[in-house]
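Every protein chain of the complex appears in place save one, which is left out.
For chain A:
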Amino acid sequence: MNKIVKFFTKDSSLIPLMAILLGLLFGAVVMLLGGYNPLLAYTALFQKVFGDLYNIGETIRQITPLIFTGLSVAFAFRTGLFNIGAEGQFVMGSLGAVWIGTQFALPWYIHAPLAIIVGALLGGFWGAISGYLKAKRGVNEVITTIMLNYISLYLANYIIANYLRAPGQQRSEIIQDSASISLNTLSEFFGYARLHWGIILAILAAFVFYIILWKTKMGFELRAVGFNPHAAEYAGMNVNKNVINAMFIGGVFAGLGGAIEVLGVFKYMTISASLPGYGFDGIAVALIGANTALGVIFAAILFGVLEFGAAGMKFVAGVPIEVIEIVIASVIFFVAASGLVKFILKPFRRKEKGGAVE
């Protein structure tokens, strides 16, 4: 027992794993109290996710945008900025992609990439607005990104309704086939799950995230500004420029997520009453992933599995969606409060140490 505890407490990178287990445990208690069978529920969850090829494919679909928004939030965070706006940047990315996808007829090898790039740039631009306001006017980025989230929602609705609308529908027209990034053969193999190039792009994006932060001059500056802007300024770095850059790049990640979601999954954009939610989930994903590239990928998988598997818990074990949300939230809570996990494990540790002293 001691060895196991030591194993988990010594290496801080294993704390999140422990936290996930504790979160699931706590979720089980909640389900028990609510009169549901947690064992049945968790089995259902795993069966839902890994039960057949179609569901595996759909889980991957669920994970993909979370990687993008997770990277977006994590990137800004590395520069000391709290990007609550991945949501809006995601919407702008979708809007850009749907515009190019519906309004132009181009060969596929130009059309899809162009739609992705325009989506990414729009997302980046949306992030950069907050970066600019922070750098030049000192406006807190939390406030501006939240406001821009709503602006993006209504702006997208307006543009779709007036310029891109399919006649008689509450959505845009469907994108041209040449702009689609669906993986049709693979999709067929996965029982027609909506698989697309996005997951490959997402992994590529995580790689780029790592390279920018740790292998480039710009990344060096971004991290320096994030840790200590006074020292960065002293060292001749342009703090304002870096704030704008960080928000732009963060926005690009979220914008990519929005673009691939349109081009790979839905093929159109609806006039929506609310924000899609991927951006907010991205905050939790970044947090759980400790703002590292690999961490974000794993956290997005965790998140995607829990969210997609929730349907299984609901139908098979009869657990109401509210209780499932509590389970998901408690996992996040325990990961976020990793100090709490250490605290819970502390008594085991103490005993072990005390023994050595006496």
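The criterion applied here is as follows: a residue touches a chain if its C-beta (ideal position, glycine included) is under 8 Å from a C-beta of that chain, and two chains touch if they have at least 3 such contacts; residues count from 1.
In this text, contacts and distances are computed from a predicted model.
S.K.: Determine which name in "LutB/LldF family L-lactate oxidation iron-sulfur protein", "Heme ABC transporter ATP-binding protein", "Electron transfer flavoprotein subunit beta" or "RNA polymerase subunit sigma" the UniProt entry assigns to the undisplayed chain of the complex.
M.R.: Missing chain, per its UniProt entry: "Heme ABC transporter ATP-binding protein".
S.K.: May I ask which residue of A:A231, A:L294 or A:I321 touches the chain that does not appear here?
M.R.: A:A231
S.K.: Suppose we count only contacts with the excluded chain; which residues of chain A make the list?
M.R.: Interface residues of chain A facing the absent chain: 211, 214-217, 219-220, 223-224, 227-228, 230-238, 350, 353-354, 357.
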